[in-house]
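In this view, the complex is presented without one of its protein chains, the others remaining in place.
A, B and C are the chain letters, set down in written order, and residue numbers restart from 1 in every chain.
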Amino acid sequence: MTRVGVVGATGYAGAELVRILSGHPDVELTILTSRQYAEVPFAKVYPSMAGVVDLACKAYSPDQVCDMTDIVFTALPHKVPMEIVPELVRRGKKVVDLSADFRFSDVSKYESFYQPHAAKDLNEKAVYGLCEVYFDQIKDAAVIGNPGCYPTSMLLPLIPLLKKGFLDTRTIIADSKSGVSGAGRSLSLTAHFCEVHESFKAYKVAEHRHSPEMEEVLSREAGTQVNITFVPHLVPMIRGMLTTTYASLARKASAEDIRNCLADFYSGRPFVRLCADNSVPDTLHVRGTNYCDIGFKVDERNNRVVLISAIDNLVKGAAGQAVQNMNIMLGLNETAGLTGVPFPI
Amino acid sequence: MTRVGVVGATGYAGAELVRILSGHPDVELTILTSRQYAEVPFAKVYPSMAGVVDLACKAYSPDQVCDMTDIVFTALPHKVPMEIVPELVRRGKKVVDLSADFRFSDVSKYESFYQPHAAKDLNEKAVYGLCEVYFDQIKDAAVIGNPGCYPTSMLLPLIPLLKKGFLDTRTIIADSKSGVSGAGRSLSLTAHFCEVHESFKAYKVAEHRHSPEMEEVLSREAGTQVNITFVPHLVPMIRGMLTTTYASLARKASAEDIRNCLADFYSGRPFVRLCADNSVPDTLHVRGTNYCDIGFKVDERNNRVVLISAIDNLVKGAAGQAVQNMNIMLGLNETAGLTGVPFPI
Amino acid sequence: MTRVGVVGATGYAGAELVRILSGHPDVELTILTSRQYAEVPFAKVYPSMAGVVDLACKAYSPDQVCDMTDIVFTALPHKVPMEIVPELVRRGKKVVDLSADFRFSDVSKYESFYQPHAAKDLNEKAVYGLCEVYFDQIKDAAVIGNPGCYPTSMLLPLIPLLKKGFLDTRTIIADSKSGVSGAGRSLSLTAHFCEVHESFKAYKVAEHRHSPEMEEVLSREAGTQVNITFVPHLVPMIRGMLTTTYASLARKASAEDIRNCLADFYSGRPFVRLCADNSVPDTLHVRGTNYCDIGFKVDERNNRVVLISAIDNLVKGAAGQAVQNMNIMLGLNETAGLTGVPFPI
Partner (left out) sequence: MTRVGVVGATGYAGAELVRILSGHPDVELTILTSRQYAEVPFAKVYPSMAGVVDLACKAYSPDQVCDMTDIVFTALPHKVPMEIVPELVRRGKKVVDLSADFRFSDVSKYESFYQPHAAKDLNEKAVYGLCEVYFDQIKDAAVIGNPGCYPTSMLLPLIPLLKKGFLDTRTIIADSKSGVSGAGRSLSLTAHFCEVHESFKAYKVAEHRHSPEMEEVLSREAGTQVNITFVPHLVPMIRGMLTTTYASLARKASAEDIRNCLADFYSGRPFVRLCADNSVPDTLHVRGTNYCDIGFKVDERNNRVVLISAIDNLVKGAAGQAVQNMNIMLGLNETAGLTGVPFPI
């Protein structure tokens, strides 16, 4: 059975990896690392896991991780992965990295939004792990740059329409709304209960660094440079992300045209669900799941299309898609470990 | 002292009127009506008011209302006001109506989105009660069509820029997010706690009937027909509305230009606050107040401006603006009754 | 494979049964009934289930249910089950009933708190489905009266101590707090978002009809009549129930004595977790799971013990325990279908 480790297991994305991997039928979770909680039982950090996850967290040691795993998930702050992943790969491990470090084809973009890149060679071999779009490349990849939650929610509805030339690429606006878990487990006033429970606000208006990640992928798929306006907002709920994307139509298109385009592209893909006519995505419907629900509306009067997509930011937006990537890399059933029945509420 | 009545006092907007008017220094609240709670003490319907509001609700009787009031607020479902307001006005009462019935200059627009209008003559005399824009007309009005919460939040940041020609009027997109109180007190699954507490979703995508109200005002102020794409969303919080509006710039404009335009227009207006640079509106900051907080960002790369505005949907978006209208109509201090110090959290 | 039906599938307990049974490895979900949603696809009522649950709801027909099932869950309002369950049993079906109809040994108690009982004979054969306590009787039962959520949360920590004579049975006070899903999916102001989101209150103070259910079981286990004071409260969260139980000690007992008593009684029982010293149960830790977490504190100064227990009211407090009962009745692994890894948040 494939042995799996999670480096950075006690942040929210890491803990969600632990949840999914602990219930995965085809892999064995063998090691968890955490700087902050070294030598602490994982179930003490997350008591919901008592009796289910028996591992204690370890300080990170490359030797130990390499000895105990075949594939490694790195759920760490940006910059740390590019320093440790190269060694893991050199020693034959497959890696799914949840940071931004291996998401960019164009390293200069990464460097202008983050910092100098310390593993450019490896970055060239990394594959952007948007599973529904880059399935074939993922199969053979050694390193996956797992997409961010905002890009995932925004790219999935857009790419099929872009590829078919439906959209005026100069007009794309993405208005995203994220649950608070996206801010992570690190303490901050932004996630302090009393400051957020009856609050709704935007942040990093039109300057969020997820835009370049989105634009690189959109440009590649559109075959032309695509710039977007992207505004993220914070919703007083734990999990969930909804993105409302607006674009002018490049040519006449009916609701049926749009539906067919999306349905064709995602035909047979287990984790994308098209909403029925007259219904719209709701983060409640994807909570705890790896689904991306997509709905849309053609605004004929204004010759625009409105795309709406909902994901769980911690699952399809992070740990779930990471496991989906692992499944593809290992040749497992793509849905393995990701088939828990959704909660009704 | 001016005598005031609230017709439809037990819905959320009505109850908020009762709150504000009970604390108003220059008027006396004399009668509350409620179909559902006739003869029930108001403080039994809203126990927070025990010991503060002593009135019992009455069934609606035009004679009684006319005998006991000088000015009347109607907080009723669309269609009911146009049937009862004409008589009130005929008998010399001033009226602030919180429904859509008297918001449209062009009755045919009202009729195409709502129903046949039963009081067209009176409608011609009604004034759209967006206080910061139509102050002078409001002073002399007998009937006010109090703006909807969505239009209020969206019009206030847009109108100054539109009037100065900054915006390409074909490109306006408004993405709004409302707290659940906007759905009212009537029971529905949409406002059922378990279905909304961890949910974020859009509704009435690009078809909400607030758009025509917005478009009529925008067109009037811009001097040209303006169509918009408007998408409302539901946020799991009680009060608050945030609207993110996107528009392409019609001409080069710096952040300073935008700031100056907004600051000039709202100079001396007590309820519009411009956010400092690098800060953004948050519904938490306006909760329980009549403020509209406005922030913006110029997206130079895309030649767009992003406007963000926050209001309390029940106050500046309903009852607070209604009282502000009353103050203006009666020649009182515009802020009377609306100066409660905001809560820190 | 055992065929299973859920009668009353669209309330919250019914929907949770559908969730658990859809993922159960050893049974097949064959029929769902709903009065309100007859002929509507279940996934239209609960869109999270789209692509996972393909059944449409049916109006209830005893013939159809009997033809298609081996075991039936009835998740219906009190009174309805006692009218339909007898026929199901006569036709050879096993039944787990989630109402109060088959929870009382002493029918007269049921009748004094609910209504005349229409199936007294069958009631005599019914077994109270508190799995950790009545495992042996459940194995052979034809009908299970599945315990209420309040009784489950309160009985599990109390029974071991009562049986060992630690407690003064005249001093038991249970202060319970329930998430809003306990109020069900029926619309009411009590569960209307704006009335509950920033609200905490008690209800049915010392008169809730779960008390007699609790007292019957406690008296049976203590071997003497036990009366309690029980006060339920409503917490602004979706799922979860926490009960704080106070009792005077009948004899000197240390924390270690209490711990040993609880640990012995629940040794080997998969769904009861004792909290470590200095830690306490939290509804967050059992959300979505069939666990009952138990903690306690000996208040030596006052010679009292404080017991605290947390469950998910919809799982261990309803659907989860119902499935656990089914597993025991069918001779399956007691945990089958109930082993989903808990969420970290």
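Here is the rule we go by: a residue touches a chain if its C-beta (ideal position, glycine included) is under 8 Å from a C-beta of that chain, and two chains touch if they have at least 3 such contacts.
Because the structure is predicted, anything quoted here is derived from the model rather than measured.
Visitor: Touching the hidden chain in the complete assembly: which of B:Ser61, B:Ser186 or B:Ser279 does that?
Guide: B:Ser279
Visitor: Touching the left-out chain: which of B:Met49, B:Val72 or B:Ile144?
Guide: Spelled out, the listed residue whose C-beta touches the missing chain is B:Met49.
Visitor: Given that one chain is not shown, which residue among A:Thr74, A:Ser181, A:Ser211 or A:Asn325 touches it?
Guide: A:Ser181
Visitor: Spell out the interface residues on subunit A facing the chain that's missing from view.
Guide: 12, 180-181, 185, 187-189, 191-194, 196-198, 236-238
Visitor: Need a quick check: the contact residues on subunit C for the chain that isn't drawn.
Guide: 170-171, 173, 175, 177, 179, 194-203, 205-207, 227-229, 231, 233, 235-240, 242, 244, 246, 280-284, 287, 295, 297, 299, 301-302, 304, 306, 308, 310, 345
Visitor: Determine and list the subunit B residues touching the chain excluded from the picture.
Guide: Where subunit B meets the chain not shown: residues 12, 15-16, 18-20, 22-23, 44, 46-53, 181, 198, 238-239, 270, 273, 275-276, 279, 282, 284-289, 291, 293, 339-345.
Assume only the chains that are shown with their structure count from here on.
Visitor: For subunit A and subunit C, let me know how many angstrom lie between their CA-based centres, rounded off.
Guide: Centres of subunit A and subunit C (C-alpha means) sit 37 Å apart.
Visitor: Provide the list of subunit B residues touching at least two other chains, using ranges where the numbers run on.
Guide: Correct list: 194, 196-198, 236-238.
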